[in-house]
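Got a structure for you, written out below as structure tokens; questions coming shortly.
One protein chain omitted, others in place.
Showing chain A:
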Amino acid sequence: MKSNSQIIARVTGLLYPFIILIGFYIIINGHVSPGGGFQGGAVLASAFISRYLVIPEESIRIKYMQTLEKVLFFCIILIPTLFLFSSTGNDSAMANTIYLVVMNLLIGLKVSSGLTIIFYRFVFYEGGE
């Protein structure tokens, strides 16, 4: 666990911004092009997971991510409800687009934090004792 390859660490460090960029691209363009919340969230989670290959230490705060996931889940329930009740009359394309982008963003962040929590819990807590 202690030894990690220098080559992998450097290359992954170079690739970081691009992974995060493509993740947000997939999420934000989810309603017009292939992809969406789940796929983009998985890309973001793979950025976090490849972080483990660079720095295999327990410096990530899982508790904060759990709180973030709960808040995001609450928002995912809340926003469609509000949208449904508030805009019965107007069905403008602009409002629909904003709604789709916001929902995709929330779902993507929730998926990425969920997968990251699963991975880091498995790595640091399960079966190590």
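Please note the rule applied: a residue touches a chain if its C-beta (ideal position, glycine included) is under 8 Å from a C-beta of that chain, and two chains touch if they have at least 3 such contacts; residues count from 1.
Here is the rule we use: contacts and distances are computed from a predicted model.
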| task | Between "ABC-type sugar transport system permease subunit", "TrkA domain protein", "Anti-sigma factor antagonist" or "Na(+)/H(+) antiporter subunit B", choose the name on the UniProt record of the chain that's been left out. | result | "Na(+)/H(+) antiporter subunit B"
| field | Hidden-chain contact residue, picked from the options A:Ile49, A:Ile62, A:Ile76 or A:Val101 | value | A:Ile49
| Residues of chain A in contact with the chain not shown | 1-2, 26, 34-36, 38-39, 42-43, 45-46, 49-50, 52-53, 115, 119, 122-123, 127-128
